[in-house]
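My questions will all concern the structure given below.
With one protein chain removed, the remaining protein chains of the complex are shown where they sit.
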Amino acid sequence: MRITRKGRDFVIRFNCDYGEGAHPRILERLSQTNFTQTAGYGEDEYCREAADIIRGLIEAPGADVHFLTGGTQANLTVLSAALRPHQGVLSAETGHIASHETGAVEATGHKVLALPHKAGKISAAQVDETCRLHFADDAHEHIVMPGAVYISNPTELGTIYTRRELLQLREVCDRRNLVLYLDGARLGYGLAAPGNDLTLPFLASVADAFTIGGTKQGAMFGEAVVIANDALKRDFRYIIKQKGGMLAKGRLLGIQFSELLRDGLYLELSGHAVGLALKLKAALQECGHPLLVDSPTNQQFPILPDALLSELGSRYTYSHQMRVDESRSAVRFCTSWATRPEDVDTLIEDIRRNSHA
Amino acid sequence: MRITRKGRDFVIRFNCDYGEGAHPRILERLSQTNFTQTAGYGEDEYCREAADIIRGLIEAPGADVHFLTGGTQANLTVLSAALRPHQGVLSAETGHIASHETGAVEATGHKVLALPHKAGKISAAQVDETCRLHFADDAHEHIVMPGAVYISNPTELGTIYTRRELLQLREVCDRRNLVLYLDGARLGYGLAAPGNDLTLPFLASVADAFTIGGTKQGAMFGEAVVIANDALKRDFRYIIKQKGGMLAKGRLLGIQFSELLRDGLYLELSGHAVGLALKLKAALQECGHPLLVDSPTNQQFPILPDALLSELGSRYTYSHQMRVDESRSAVRFCTSWATRPEDVDTLIEDIRRNSHA
Amino acid sequence: MRITRKGRDFVIRFNCDYGEGAHPRILERLSQTNFTQTAGYGEDEYCREAADIIRGLIEAPGADVHFLTGGTQANLTVLSAALRPHQGVLSAETGHIASHETGAVEATGHKVLALPHKAGKISAAQVDETCRLHFADDAHEHIVMPGAVYISNPTELGTIYTRRELLQLREVCDRRNLVLYLDGARLGYGLAAPGNDLTLPFLASVADAFTIGGTKQGAMFGEAVVIANDALKRDFRYIIKQKGGMLAKGRLLGIQFSELLRDGLYLELSGHAVGLALKLKAALQECGHPLLVDSPTNQQFPILPDALLSELGSRYTYSHQMRVDESRSAVRFCTSWATRPEDVDTLIEDIRRNSHA
Partner (left out) sequence: MRITRKGRDFVIRFNCDYGEGAHPRILERLSQTNFTQTAGYGEDEYCREAADIIRGLIEAPGADVHFLTGGTQANLTVLSAALRPHQGVLSAETGHIASHETGAVEATGHKVLALPHKAGKISAAQVDETCRLHFADDAHEHIVMPGAVYISNPTELGTIYTRRELLQLREVCDRRNLVLYLDGARLGYGLAAPGNDLTLPFLASVADAFTIGGTKQGAMFGEAVVIANDALKRDFRYIIKQKGGMLAKGRLLGIQFSELLRDGLYLELSGHAVGLALKLKAALQECGHPLLVDSPTNQQFPILPDALLSELGSRYTYSHQMRVDESRSAVRFCTSWATRPEDVDTLIEDIRRNSHA
């Protein structure tokens, strides 16, 4: 059975969470404000409004908020601002900066110090031991010094950190003199996950800097960078400009974040995506398909027989994660703010039918 | 007299050409396509469509076309792809990469070799002489080697190159083994200028790479990078990604350029802006105000008495260019695709009244 | 028993192979030539002489030879010349560039892609599989592309590659379009090792570039960089200068390499060091001490009880390699061109006495 919509065969995309445009309210507000003239480069009233909304939500009136064009930009800009030349950044080996940004951090001169991960996460104990080993080594001046910790929440495997884990990381970072940076490209999907005990104010208190992702969360594009640590604030806009992340019409970012965050739309959309992902997860488990990792968020990583994958492949896109054994692969299905419930239902039905065959 | 619109006092912005959102047709097409699912990172059908349109317009079926988030991104990405470590890029000292990108090119490891400009332009003779001096110097291995030439058209002073000048630059670049890169952030305003003899096919034949600007030309944001030289094409997308210029929802860029370029909207909007700028220019000249430079495009640089500027400053924004003498400054007025004719008329009227006092 | 020489207690250093000055013949020739005036920056007759000697020894009359101040300089200069911005270099995780150069390669913008090692070595199969996985990944443009292979011979664990292994690496590098670079900081000690089947002409035929180490091989300092691949030769001296590796009095390097290589002194000194190391190795094995790795060169890595190490520590220096279990550690003893046979005998005696207690 081919899926046909408006008389045309096509596939339904579950391979990522940036397959559509933006939430209609964003497009509407862009239209409404389209001819209002503003200053450029993020110094307009919409950016100020959005930054104020964020400062309110995170309960940190002194935080700096910047709007950048994308996630790789945000990561490389924050980290190159935070590190001295001889320092590197600790990251799970699965971390986006370690694996999927074409060496963007190295291109700014800094090594990503990859640590083994547990379901996409790294622990305070790992960070502490890495630092201990570094300084215990007689030759430590010949080795890249850890200068920051990069974590993502949710991780690239859909898992989330707990308040306790982040407090432990904070304690190590304080003791070891490390900047703690949290990549929140999918932050909303984490905050909306069952079991989550993080809040925006908590994040602002525990991280030196973190991002609130727009691109994967209902915006057209853009990431809000929140800087809580005074030492990181100075001259940050110079560095945004140098690295190419400063939008001439910065207003576009202010308008989007303002619309997403002013009345709870951000979390509402996140909840929508997570709910559908968990429905899919339950169905996969019912059908006896194991999961590569137990994700409570919008990314699900089932281990499926190649035959089933081949069957699904004609009607849906998913992304390949890894080969597990001779006949099975782990793949990723993403839902998003834009996922249609009926598409998840169809997918579940197809999985069920082909699993029970 | 204060200008009042919808009951609110405000200023009319002439300080730049990116003060509004985007041409309404772009917003409409973004809305229409909003829920169509596509692949990410510029590998979607809209980007393909836009690239095909561009290849048609430039009459270069073999050219590569990429869509990047902004102008600084485009410049640093092309130049870091083109240069070897010991090479620098020749640019007018007024060139955007030399003056207004916070050292973005240097941050990729390459020196900008600034040359004196003539109305924002550099000549083939200057480039040739610089290369001659370099290689004639016994110590040339101790000096940054020229590896590319950066020009902008229109320049940062609104002037434009002629076909003859570009052919001469091409000849030197061939002889001296230099990459010729043209920054077309305001390309349309140049193509629509009286006296212009450049065409898109000509640019594709004369430059190794050039950009077709979107941000300042009616798009929300984005620059199209056209690569004509095969040697520059290889692996270019890796470098876009590394430098942070690859948009997850690349479709947004494809849609915008497609809409601007498919039926001539781009040049129509450019003509609108240039027409209004030249009307302003004529009025300035009539009032006896000299011009810093004779610009045929959307940027005009009159030299005005401080008293007049102060008077205008309460109702209009303009950007400061340089102090000329004790009582006069050169400033910049920009028009754009979005400039309202009545706003230019009001401005002209105010200039006239305050000049003839 | 404390060791006393010239009435002063002191330790005998086995922790590295750069604890002394230089072979006396080098000092003599430096004295003899001291007042001969020459051109600077390696363009003198001594550098030409040394380069000619090397071209003769490697039987590659067309090779380029450069003399750089040190090993980290040599590595970062060759690799930054060889790689495009999005490319990284494959290396054993134990490789010097991956572990002990404070991120020097990353500081030039390139990621070191660390591979698991086998006794310090990586295999053609590993390199091939890494490339295969890279290009098989749909997201490969988001991942650093392998652009070069770095190996050291002897490795940081004292082991050596065989002719067969290098030919296999060459084949993969050709097929995968990778530069093969061999760090020969201790090259002589490898060539003098029992079981070695490499020769200088073979190295020049199999590697795109390699170094002939001076610092650890009897010179005061300096590394000869041999470039066999034409594509790497161009403008290389510019890059040496830029990275700070070009010595004003380049003659010093020419004189040293000339003296070491003109009549076989280099290999003679290497043989001296290896002979003493193997004598130590045999004694360690006789005493029942296992070796971390089976090294045929001047670095030996015994696993010794902490009590014995503590005893030896008052009279000898060695370097710590890793803790093996609760009561034992792997350490490194190095011999060099300057090691006194009687010092090795004394060490062996002390090991014997304290092992049999």
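We call the chains A, B and C, going by the order they appear; numbering starts again at 1 in every chain.
Please note the rule applied: a contact is a pair of C-beta atoms (placed from the backbone, for glycine too) under 8 Å apart; a residue touches a chain by one contact, two chains touch by 3 or more.
The structure presented is a predicted model; accordingly, all values stated were derived computationally and were not measured.
J.: Touching the absent chain in the whole complex: find that residue among C:164, C:249 or C:323.
T.: In the full complex, the listed residue that touches the missing chain is C:249.
J.: Which of these touches the unseen chain: B:34, B:77 or B:102?
T.: Counting the whole complex, the residue in contact with the absent chain is B:102.
J.: Just checking the interface: what residues of subunit A touch the absent partner chain?
T.: 41, 80-81, 84-86, 108-109, 141-142, 145, 235, 237-239, 241-242
J.: Considering the whole complex, not just the chains shown, which residues of subunit C touch the missing one?
T.: 12-13, 16, 18-22, 24, 27, 30-31, 33-40, 69-73, 76-77, 101-104, 107-108, 215-216, 220-221, 238-239, 241-249, 251-252, 338
J.: Mind listing the subunit B residues that contact the chain we can't see here?
T.: The missing chain touches subunit B at positions 85-86, 88, 99-103, 106-112, 138-139, 141-144, 319-320.
Operating definition for what follows: only the chains that are shown with their structure count from here on.
J.: If more than half of the interface residue numbers appear on both sides, call it same; otherwise different. Which is it for subunit A and subunit B?
T.: same
J.: Between subunit A and subunit C, what distance separates the C-alpha centroids? Give it in angstrom.
T.: The computed centroid separation for subunit A versus subunit C comes out at 42 Å.
J.: Measure off the straight-line distance from the CA centroid of subunit B to the CA centroid of subunit C, and report it in whole Å.
T.: 51
J.: Centre to centre, by mean C-alpha position, how many angstrom separate subunit A and subunit B?
T.: Their C-alpha centroids are separated by 33 Å.
J.: Give me the residues of subunit A that touch two or more other chains.
T.: Correct list: 101-103, 107-108.
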